[in-house]
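Of the protein chains in this complex, all but one are displayed in their positions.
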Amino acid sequence: MSDLALAENLGGEIALYDIDRVAAERNKKIGGFINKNPKTKSKFDYKVYDKLEAALDGATFVVISILPATFKEMRSDVHAPEKYGIYQAVGDTAGPGGVLRAMRTVPVYEDFARKIKDICPTAWVINFTNPMSICTKVLYDVFPGIKAFGCCHEVFHAQEFLTCVLKETRGIKPRRDEIYTDACGVNHFTWITEAKYGDTDILSLIPEFEAKFFEEGYYEYEPRFAFKTDPFAYGNKVKMDLFNKYGALAAAGDRHLAEFMPNTWYLKDEATVEEWKFRLTTVDFREKQQAEKITETIEMAEGRKQFPVVKSAEVAVELMQAILGFGSYVSNVNMPNVGQMPQMPLGSIVETNCVFSHDSVKPIVAKPLPTAVKNLVYRACVNIDTLYEGIKERDLNKIYVAFANQALCGTLTMEQSKNLFKEMCYNTREYLDEYFDLDGYFN
Amino acid sequence: MSDLALAENLGGEIALYDIDRVAAERNKKIGGFINKNPKTKSKFDYKVYDKLEAALDGATFVVISILPATFKEMRSDVHAPEKYGIYQAVGDTAGPGGVLRAMRTVPVYEDFARKIKDICPTAWVINFTNPMSICTKVLYDVFPGIKAFGCCHEVFHAQEFLTCVLKETRGIKPRRDEIYTDACGVNHFTWITEAKYGDTDILSLIPEFEAKFFEEGYYEYEPRFAFKTDPFAYGNKVKMDLFNKYGALAAAGDRHLAEFMPNTWYLKDEATVEEWKFRLTTVDFREKQQAEKITETIEMAEGRKQFPVVKSAEVAVELMQAILGFGSYVSNVNMPNVGQMPQMPLGSIVETNCVFSHDSVKPIVAKPLPTAVKNLVYRACVNIDTLYEGIKERDLNKIYVAFANQALCGTLTMEQSKNLFKEMCYNTREYLDEYFDLDGYFN
Amino acid sequence: MSDLALAENLGGEIALYDIDRVAAERNKKIGGFINKNPKTKSKFDYKVYDKLEAALDGATFVVISILPATFKEMRSDVHAPEKYGIYQAVGDTAGPGGVLRAMRTVPVYEDFARKIKDICPTAWVINFTNPMSICTKVLYDVFPGIKAFGCCHEVFHAQEFLTCVLKETRGIKPRRDEIYTDACGVNHFTWITEAKYGDTDILSLIPEFEAKFFEEGYYEYEPRFAFKTDPFAYGNKVKMDLFNKYGALAAAGDRHLAEFMPNTWYLKDEATVEEWKFRLTTVDFREKQQAEKITETIEMAEGRKQFPVVKSAEVAVELMQAILGFGSYVSNVNMPNVGQMPQMPLGSIVETNCVFSHDSVKPIVAKPLPTAVKNLVYRACVNIDTLYEGIKERDLNKIYVAFANQALCGTLTMEQSKNLFKEMCYNTREYLDEYFDLDGYFN
Partner (left out) sequence: MSDLALAENLGGEIALYDIDRVAAERNKKIGGFINKNPKTKSKFDYKVYDKLEAALDGATFVVISILPATFKEMRSDVHAPEKYGIYQAVGDTAGPGGVLRAMRTVPVYEDFARKIKDICPTAWVINFTNPMSICTKVLYDVFPGIKAFGCCHEVFHAQEFLTCVLKETRGIKPRRDEIYTDACGVNHFTWITEAKYGDTDILSLIPEFEAKFFEEGYYEYEPRFAFKTDPFAYGNKVKMDLFNKYGALAAAGDRHLAEFMPNTWYLKDEATVEEWKFRLTTVDFREKQQAEKITETIEMAEGRKQFPVVKSAEVAVELMQAILGFGSYVSNVNMPNVGQMPQMPLGSIVETNCVFSHDSVKPIVAKPLPTAVKNLVYRACVNIDTLYEGIKERDLNKIYVAFANQALCGTLTMEQSKNLFKEMCYNTREYLDEYFDLDGYFN
């Protein structure tokens, strides 16, 4: 909302829809304060809707960010696998947690896609929900004519990291949008195969950078060892280790990257995680954080605290402006593969650079991944395709096959993976029974 | 040179090499005047070299624009086919003229590519020479590691045309770089499959536009019927007719487009050409024009006439700036197909939008062409591949096969096409004998 | 019917359906005679059906061979273009005749496909109707799960020709099924890129063969100059000429091949045709021949003449036997491209070798075509795709675009091609009005 307010040339209505109407009302009130803020350049009518259909009606953009279910289910996603020796730093994309979250989210997105098709088929749909790839896949599968993409800032962190590489090795510190990177892969597991500042090849500077920083890690935003207190911080040590092995730069936070590799590598146990300079984000922590955020939002909505109208690091508004015809913009988003990654199957959701311009988002052909990286990304990519097939067909066996083939599940016996899958399904059955016949499959 | 002078952030040496050293010296002198011009923002050292090798040494950019042979050969290219009923408006790309010109130019480019490989392998090579596609192909074939692209402004005219469509139907007149177009194809035969201004679909306005302008043609720059006096002017009537038939907008000047269609369509004879509101550019005219230009250049070099330091419509300097790291830029250029046109063979030279940024040019995946257009473009594209194979292998039979399959040669009997090919080869043998065994093949 | 009778292991019912019921009854009677013939190994119940649906019910194989409309329409297809200088030797595949015939045939095949889907979805469908490619395309487009292929014997003639090359240059004369050929392309325009007898490369012998036979032509079955009296005979001179130009062997009868090349090459006029040692097959001749055949069939059905139970040169029965599980068999048929011709679009109908075995027909990956041939075949292939799109969408403008892009129409002005198309449509409107709005388009 800040970003929208600070952007020029925009206006119109922001239709708020939330299954928690109170939350939507709070946002509306905050919107009112934003409109009065002197920094605000674009004012909007904030309006709360009771029905999704009404909110969609006449939309130019549809922005979706949801989290189906509660912390109870998230707790199962993230922590249930621990007794099987599977630790997840995030648990929302790959690994057992990602699979279960997809099972709850995909059916909701099927409904979104159908409604968008019926009500606002020409609107641009911006997805922020994880698991990103599979949510984007549903939208296109149910409504092939949709204009949708998935937005994620993880690559930005890797770009920030690269500017630090420049700073530490060459004494130059450009902004992240002043360097060029060719990133491709699947969401949270993209790889930068080329990074340039002028004609300086930044990737080639990484060995020099690592000689100084590999041991203790490097924190582009935070103090050294920030990961010890901040569960979102990390020292980029996983990223550097992957670079040493694979010769390309994995472009997401280390917490995400680790979840695409064997669970014996960076996530073996808490000690290993600490050694790699990041931390497992617990659901306790998330719950506490969420409560604080809501309190803060209430204070803002009630005018007891000022809503800070400042530009965020996200670029969704820049993308919107380009789509509306104000200049063109290049950024990485998630879209179906139409040739931008010739190494991946056509139709799979991939994340690459795209050009945003008047009512158009066009993928840029990515540089090929090195053979070994191609293999890792393909596995992650087709795991999503298998998982999607399984959820679409409500076929628990197929979902299980995708579950068992997660890199994080590599140490499980078949019996263990089946048991864990079962346990996680039953833990969250409140949100699954409508779609899946758990008893029929597991008994 | 004007564009370079008016750009910011640039500098260094401009190494001039010309087989006509006097011409290079003239340019150097003009360069001196430009440096003194008060509008000039970036000054360069203009230096003339006797040897290509010396000029290439240390280059950041290599800009190539040559015209092998003389007006005598061009006269054969353009006019020899006329007695066989083949009229060419340009004669430098497709058709008999394009084939012969390629035969003279490719061997020269083979040499360029080898020298660039040896002397300045990391330089960016910008090609302006026609036939564009085949020149770009030689560079990549001889030196696959080259960083090269071919630049052509023809698509810009179609974009200009589209802004006029907006003006005439909606009363809006944006600049051509304020609209978005998805153009793809082969050089001088690209097609715009999508054109947007905000979310306005400009292509959908063309029927309304045609209702007013089809009959008499539409001249975006010049007065009505300009083609009658200006052999470069045209009324876009060919373009409109192709749009009616194929549903996409052919994006080059009508004079070029006509040469990719059967010679019975728009180039049957001078009367037909007139009916379609364009004109055949004669070599007499070109010769005269060239003489005038040289005279003018001499006057400028000698300081008798002022060299106007004004921005041209070309964007090569914008591309260079982006490559040097000053922002990113989207424009259409010619490069090997690595997936940007999944409908064309990999490795063929295609023209699509590309993103220019720090030391990098990346193609954007183009929207698929309609089936019938795909067929036309494929034919043109693979004709170039066949022709290139023939020239590379010095195989006159293969060249003849490509010659005979030109759309413009469709009315020739085999005997006629063989005779015409022979005649054109012998007319220009001074520039061919070094590479091809004409007598061995034709006798 | 002879082939079926002479095959072993077969039996069951032959369900005869013909819009001319009398013809079906005649065939039934002939079937009865065949069953009594001492040479017959497999007997069948011949049964005539009034309704297509009933005939399809329970089918294992569906064999389709139809000729929509009458000699009147065929006369227009073949001869109407002549006054525009377009001569067709066959007129049923490419060229103006092929387009019109497709317009009449495709709607009938749409109905076949729907009925097969409903009534006998697991039956194997063998198509003999021309235009072969587009008929096969309809079947798969309307019912993607169909098991269908198109059968054509034209490649066999080229194989026969190759055995003659062996005979005349090496003194060996194997049967055509004793040599190996890799043929691929579109129906009636396939090309043999490899031909082996043991490790003898037969294609490499063609120059030696041509030295003896190019001038006067070579007739593998008939006496020298047979084409002068037999309108189906030809001297393979077109084939040899194409080999000289393209380095691969076009694998269909010369009468068909000529129709895929510019009309100025082999079909300029009757004198040219004669020079190339083949003849235009007139509809008068076909009508006469047809009348004779019917008379003969009546005599056979009435028992006044014996039906000769002899093995034909066709292999459909061998294919059926393989599909039924009696051994495997390799032959060229027409199927959708799933990768057997990586140079052609996926989903286009292509003709390549396939392996027939138990309930399965699998395409063999063909050797790539030489660049120049690839270009010719692609054009023919995508012309069919464009034509099919046009007919499917009942879009006369799109059909016209495909019409005008036929190689045989290369000499026509736009006005001529439009007039010819109009004339041919109106000539045959009795069979078109149900599907196309002729008046709306042409007026």
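Residue numbering begins at 1 within each chain, and the chains themselves are lettered A, B and C in the order written.
Just so it is clear, a contact is a pair of C-beta atoms (placed from the backbone, for glycine too) under 8 Å apart; a residue touches a chain by one contact, two chains touch by 3 or more.
Everything numeric here is computed off the predicted structure, so don't read it as measured data.
Undergrad: Of the chains that are displayed, which are in contact with the missing one across the whole complex?
TA: Looking at the entire complex, the absent chain's contacts are A, C.
Undergrad: Can you tell me which of A:391, A:412 or A:432 touches the chain that was removed from the display?
TA: The missing chain is touched by A:412.
Undergrad: Consider the whole complex, including the chain that is not shown, and state which of A:72, A:153 or A:268 touches that chain.
TA: Checking the options A:72, A:153 or A:268, the one contacting the hidden chain is A:268.
Undergrad: Identify the residues of chain C touching the omitted chain, counting contacts across the whole complex.
TA: 122, 178-180, 182, 194, 196-201, 324-325, 328, 330, 338-340, 342, 353, 355, 357-360, 362-367
Undergrad: Residues of chain A in contact with the chain that isn't shown?
TA: Within chain A, the residues that touch the unshown chain are 245-246, 262, 264-265, 268, 272, 343, 345, 371-372, 374-376, 378-379, 382-383, 385-386, 389, 397-398, 400-402, 405, 410-414, 416.
What we mean here is this: only the chains that are shown with their structure count from here on.
Undergrad: What's the fewest number of moves from chain A to chain C, given that each move must go to a chain touching the current one?
TA: 2
Undergrad: When chain A meets its copy chain B, do both sides use mostly the same residue numbers (more than half shared) or mostly different ones?
TA: Same residues, largely: of all residue numbers at this interface, over half are found in both copies.
Undergrad: If you take the mean of the Cα atoms for each chain, which one ends up farthest from chain C?
TA: Comparing chain centres, A lies farthest from chain C.
Undergrad: Could you tell me the distance, in whole angstrom, between the mean C-alpha positions of chain A and chain B?
TA: Inter-chain centre distance comes to 44 Å.
Undergrad: By the touch rule stated above, which residues of chain A touch at least two different other chains?
TA: Residues of chain A never touch two or more of the other chains.
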